[in-house]
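Removed from the display is one protein chain of the complex; every other protein chain stays in position.
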Amino acid sequence: MSNTSATAFEKARADGRAALVGYLPAGYPDVDGGIDALRCLVDSGCDVIEIGLPYSDPVMDGPTIQAAAQHALEGGVRTRDVLRTVEAVAATGVPTLVMTYWNPVERYGVPRFAADLASAGGAGLITPDLTPDSAPEWIAAADEHDLDKVFLVAPSSTDARVAMTTAACRGFVYATAVMGVTGARTTTSDLAGPLVARTRQTTDLPVGVGLGVSNGDQAAEVASYADGVIVGSAFVRALLDQDDRAAGLRALAALTEDLAAGVRRA
Amino acid sequence: MSNTSATAFEKARADGRAALVGYLPAGYPDVDGGIDALRCLVDSGCDVIEIGLPYSDPVMDGPTIQAAAQHALEGGVRTRDVLRTVEAVAATGVPTLVMTYWNPVERYGVPRFAADLASAGGAGLITPDLTPDSAPEWIAAADEHDLDKVFLVAPSSTDARVAMTTAACRGFVYATAVMGVTGARTTTSDLAGPLVARTRQTTDLPVGVGLGVSNGDQAAEVASYADGVIVGSAFVRALLDQDDRAAGLRALAALTEDLAAGVRRA
Amino acid sequence: MTSTPHAPARASSYDADERGWFGDFGGRFMPEALVAALDELTEAWQDAMADPAFVASFEAICRDYAGTPSRLYEARRLSDKVGARILLKREDLNHTGAHKIRNVLGQALLTQRMGKKRVIAETGAGQHGVASATAAAYFGMECTVYMGAVDVKRQALNVARMNLLGAKVVSVDGGSATLKDAINEALREWVSTVDHTAYLFGTAAGPHPFPSMVRDFARGIGDEARAQCLEQYGVLPDAIAACVGGGSNAIGLYQAFLDDEDVAIYGFEPGGDGVETGRHAATIHAADSGVLHGARTYVLQDEDGQTIESHSISAGLDYPGVGPQHAHLAKTGRVTYLPITDAQAMDALSLLSRTEGIIPAIESAHAIAGALDVAKRLGEEKGPDATVLINLSGRGDKDMETAMEWFDL
Partner (left out) sequence: MTSTPHAPARASSYDADERGWFGDFGGRFMPEALVAALDELTEAWQDAMADPAFVASFEAICRDYAGTPSRLYEARRLSDKVGARILLKREDLNHTGAHKIRNVLGQALLTQRMGKKRVIAETGAGQHGVASATAAAYFGMECTVYMGAVDVKRQALNVARMNLLGAKVVSVDGGSATLKDAINEALREWVSTVDHTAYLFGTAAGPHPFPSMVRDFARGIGDEARAQCLEQYGVLPDAIAACVGGGSNAIGLYQAFLDDEDVAIYGFEPGGDGVETGRHAATIHAADSGVLHGARTYVLQDEDGQTIESHSISAGLDYPGVGPQHAHLAKTGRVTYLPITDAQAMDALSLLSRTEGIIPAIESAHAIAGALDVAKRLGEEKGPDATVLINLSGRGDKDMETAMEWFDL
């Protein structure tokens, strides 16, 4: 059976709601702590999990995720630790993707990474700095290992590029709702709706909207026009803001429940 | 009666010896202390006195005289204090000249300076940075006030310039025995003898040799070929090296006596 | 010197394909959000380079404002020392003291043509930041410069210079808080302001079209030098040499000579404490392919593809990547790249200072150091008419504190 994230979106759609997609970097605060945190997201209502691969040069990330990833790297997290994290989280049955800048994958070896990700139970990859037109090697490897290929569309993407991108996606399409880096925002973007509409004209894949959502109300708003609500920085923030791990997990659970309620409210 | 330094040289020549010409800046350690020091030179055997006018930019002076002049200026010595010093020293009857850079004289007013110097009993001026070809105003004023005009010749002077210079001198001719600034030296210069000889070919004026003499033996050596031995830095050094004034005067007297013996030994 | 008109930009056999690939290197590994801007820039650049009015205007500004064509100077005393003719391309005499002014003037002129009124730039030691602030002042544009917090502290004078020129300097705390992180931050900023802001990239690296575009704006160096050498000596040089950081001055020199098969081409990389120590920035020597800042190229990286901090006494060469065209030129063997240690570079800096009265930038001193070895060898083979043309990419004024420490002055 193909372990694609699409199944989770379908299930949510069947429930008449959007899916909640939760992101946390692997290795924060350490590898096992990261696994606990990700499992907490699963337990508290996330439908799909994105595991960030910490990278030294994260050009699409805002200060929150940068800080967590840097902490993870300084703690010695390795690519193999990310795969172990995938394995532990995917074991819950929730579709689990890796979100990664391209160089660590290229360095690991693209076919090898695809193989190891698949055998860890991972659903696929989200690639913030790899667009389909630069991704032939990844596309081939993903297809060979039956993995999701989640590419991004942006408000600045031309219609032609949106079409080209969605045609290459599998699992879902990641719509970056603001022109900007990751980071919780107090208001959602008015660029998101039109982008989702433009995206839907090119594909039947579910469209997840990311960047900026930090509470249930925002989640509800996004859920009103998107198939998935992607939350990252807000989760990291919840962990960063707490001094001890137990408190961090409690905060994470509370936020996830708020967001899960949000996607059901729309 | 003309108060020219030539008379002192004549008297020395009559004694079969060279004249001892002593230099100290006015105002060092203060105006009265300077007068005491200069009188000490007279009392201990100098035949001619040069009083230095402290100047801010003494390009012909080495570190010893620079230091004393700077001390004098910082103590507030003025041109009028120099003239007062002249008056006090000239009162002893020893021919007393002022050695000065040109700007203070120009600033005082050349005719006025000549007049005031003459009425203070001064014998004339030694002008280290004024050559006869740049000195028409001074020559006119000196002649009007019957003052000595002591210009310098140097080892680098051409024969023509030596002739031009000595023709403009009155009193004596100042031969700078080394190519260099004022300052006591351990050996005398082998440029001095030839320079004195060249100078004598152009004039009957006495020729004093300066720069570097610091003890009786050197004085004796210079006295063997020159009409006058000019000593400056060594006197200043004697004062600078002593902490209290009485000791300074004793050192000055001892040095003067050594030098006076030297000019008699040749 | 008579003025040597800029030859019309000619392609070389080592140019990128239309998608920015130099053989296995280059391309565009960028967030989708920036792709439209990069496409727009690519089109505007190609359109501009094909427009004689733009080219003429760029040349006029370089000439009247920046002082190009820079002189090709025969360093006679140095030539005597090594036994071969040493020619120095005097980019150190350009306005702001390095080749970098050409690139920023080109990019800013293009920005003006595109109707944008604001530029951003990254900077390491501050050279490209000062150049960008200068170009922005010249064109009356707003300018923000991103600079690692560590560099902001180390390079207070350059920060002041940028401020004086009216630019805003943003201190970047993330990562190692140095050049590569300043690039990251500038890219982040660009994503959110791309509609009215141009990113003036400081070297011939990054995603397509930057490696080719920066090269086009820097290639006056080689176009001029080639014409000057022919005019003054009637022959092409036997060898040419440049230092290689990101690679803009080097590719700017090389481009005109790439298809001159008899001209040997050298690139000298920052060898830091010595490549064997691991403390260096000799990216091509390390020859480890990867993706950094939007292009596939050689990258200093660990086993997991995490970027490794580079080390060089020269701030302007202290970068863990290199322009993709250089990776291609290295792989094809057209250019020979060799590492030069800090110590070799500083010796060359001292030698040129004493022998010719020219204090080079420490970057350029790497080129001098390496090229003199080449020249000695060529001189022995071919005699004193053997000619080595070195790009003196910048002046050393900015490096005096480093030199004081190094030489204990």
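Worth a mention:
A, B and C are the chain letters, set down in written order, and residue numbers restart from 1 in every chain.
Following the convention adopted for this analysis, contacts are C-beta pairs under 8 Å (C-beta built on N, C-alpha and C of every residue); 3 or more make two chains touch, one makes a residue touch a chain.
Because the structure is predicted, anything quoted here is derived from the model rather than measured.
Here the chain not displayed is in touch, across the complete complex, with B, C. Across B:Ala154, B:Leu240 or B:Ala261, the residue that sits in touch with the chain not pictured is B:Ala154.
Across B:Thr7, B:Gln70 or B:Asn215, the single residue that touches the chain missing here is B:Gln70.
Per the touch definition above, the residue from C:Ala11, C:Leu164 or C:Val235 contacting the chain not shown is C:Leu164.
Only one of the listed residues, C:Arg28, C:Arg71 or C:His366, touches the absent chain: C:Arg71. The chain not displayed touches subunit B at residues 55-63, 66-67, 70, 73, 78-79, 102-108, 128-131, 133-134, 151-158, 161, 165, 176, 178-181. Subunit C residues in contact with the hidden partner, per the touch definition given at the top, are 1-3, 63-65, 67, 71, 73-74, 77, 90, 92-95, 97, 133-138, 140, 156-157, 159-161, 163-166, 349-350, 353-359, 397-398, 400-401, 403-404, 407, 409.
One rule holds for everything that comes next: only the chains that are shown with their structure count from here on.
Any chain that touches subunit A and also touches subunit B would be listed here, but there is none.
With centres computed as the average of Cα coordinates, no chain lies farther from subunit A than B. Counting contacting C-beta pairs between every two chains, the top pair is A-C. Averaged C-alpha coordinates give centres for subunit A and subunit B that are 96 Å from one another. Measuring from the averaged C-alpha position of subunit A to that of subunit C gives a distance of 38 Å. For this pair, subunit B with subunit C, the centres built from the Cα atoms lie 66 Å apart. Residue positions of subunit C in touch with at least two other chains are not found. Shared interface positions of subunit A, defined as residues touching 2 or more other chains, are absent.
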